[in-house]
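Showing chain A:
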Amino acid sequence: MNGPGEPTKRTEDGRLLRQSADSGTVMIETRGVSKHYGPFVALADITITLKAGEMVSIVGPNGAGKTTLVNVLTGLLRTTTGQVLFKGHDIAGIGPVRLARLGMARSFQLVHIFPELTVEETIAVAEIARAGKAGRLWASVRGDDAIHARVREVAAIFGLDTKLDRPARVLSQGDKKLLDIASAFALAPEVILLDEPTSGISTGDKHGIMKTLVEAARTANVKAIILVEHDMDLVAEYSDRIIALQEGRILADLPPTQFFADPAIVAAVVGMKPVRHA
Partner candidate 1 sequence: MTPRLTTLVIVGLVALVGSAPLWATPYHITLMIPAMAYGIALLGLNLLFGYAGLLSFGHAMFVGIGAYTTAVFTSKLGIRSFELVLVASAVAAALFAIPIGLLTVRYVRIFFGMLTLAFGMLFHSFLFKFYHLTGGDSGMRVVRPTLLGQDTQELDKIAFLTGPFFLYVLALLVILGLVMLRIVHSPFGLHLKALRENARKAEYLGVTVRRFRLAAFVISAIYCSIGGVILAVPTGIADPELAYWTHSGNLIFMTLLGGFTNFFGPILGAFSFILLQDQLMSATQYWRFFLGVVLALIVILFPRGLMGILESLMARFSRGRS
Partner candidate 2 sequence: MDLGRRKAIKTIGTAGVVAATLPILGFPAIAQNRPLRVGIIAPKAGIAGTIGECGLQGTLFAVEKINAAGGIAGRMVELVIEEETNPKDSIERLRKLVLQDKVDCVQGIVSSGVSLAMGPAAEEMKALTIYWDGTTQDGVDETMAKPRYVFRSTDNECEAVMASLLVVKHWKGKFKTIAGINPDYSYGRNNWAAFQALLKKFGIEFTVVAEQWPKVGTLDLTSHVAALKAAKPDMIFSSLLFADLPVFMRTAHSAGLMEGTRFAFPAAGFQHTALKKEFTPEGMIFGHNTLYFDHPQANALQKEFVAYYHNKTKDYPHWEADRAYFAMQAYKAGVEKAQKAKNAWPSIEEIAAAMEGVKVDSLGGPGRMREDHIAEQTFYQGITTHKNKYDFPTLGVVDTMYSDQLQKPPGANFWKWIETAQIKL
Partner candidate 3 sequence: MAAFINILLGGVFHAAVLFLVAAGLQIVFGVQKIVNLACGSFYALGAYFGVTTVTWALKAGLPPFLFLPVLIASGVVLAVIGPVIERLLRTVYDRDESFQLLLTFALVLMFQDIMRYFWGANPQQLGNLVMVYGKVGAGGVDLPVYNVLVIAGSIAIALILGGFLQRTRYGRILRATAENRAMTEALGVDVRRINVVVFTLGTVLGTVGGAFVVPTSAASLDMAVELVVEAFAVVVIGGLGSMRGALAGALVVGLMRAAAIALYAELELLSIYLVVILVLILRPSGLFGKPAE
């Protein structure tokens, strides 16, 4: 793990994620997606792509449609029009479980943990699902060394390996957040969607968490990451591309340098909700 404060080292080609043979192939694609709630248009004509090897941020003021987009991208919501494809499968409304099986995981803005489960058990839940062992009524979790090994491995990446037998509810806020994310990583997803992974975390720790995340993604061979974030510093630091939403439409879809070079866009995104700069 890198120490807090220093930026994450990018790979030689300037990318955040490790590049592999299939880098550049399309992982997620939306085609003209819109979502209406009665007369209210939450999303209109969203067409975006996420390629392997990319880390893309979705930004926008509150009410811009970020949550709806996240729910569409994670297969929770059906679209009103348009398609959402993940690795070529239409995933609109398929639900979280099948999404996880297809290879996409997510973390949550508000910490989602299993309060009474230990760190070890929490990560094991994902590992069991990943390994397809969930239907085993007659096996023992405790006696399964493969599960243990994987759980320790994942926990170690997030620095949780010393807290394996602690119930999640007693963890610090930062550790809870990490556990939430760690369990998503334990699914060994190809794509992971991180919904404000640093919300509720003190500014000083935010970079630490992001670094851990990118590090973990590299270790776990995550092919692409979607980051939903408010903090523009983090967005600037941890994106290959930034997609800005405004009133349910795409305002911009640009690399960070170009994004921040356009004061109008920055004002539109930042101006509506002041962002604390570190």
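Things to note:
Quick note on the criterion: a residue touches a chain if its C-beta (ideal position, glycine included) is under 8 Å from a C-beta of that chain, and two chains touch if they have at least 3 such contacts; residues count from 1.
With respect to how the candidates were assembled, all candidates are chains of the complex that A comes from, given by their letters.
Being a predicted model, the structure only gives us computed values, none of them experimental.
Candidates 1, 2 or 3 all belong to this complex, yet only 1 touches chain A. Put simply, chain A touches candidate 1 in their complex at residues 74, 95-97, 99-101, 105-106, 108, 112-117, 121-122, 124-126, 128-130, 133-142, 144, 147, 180, 183-184, 186-187.
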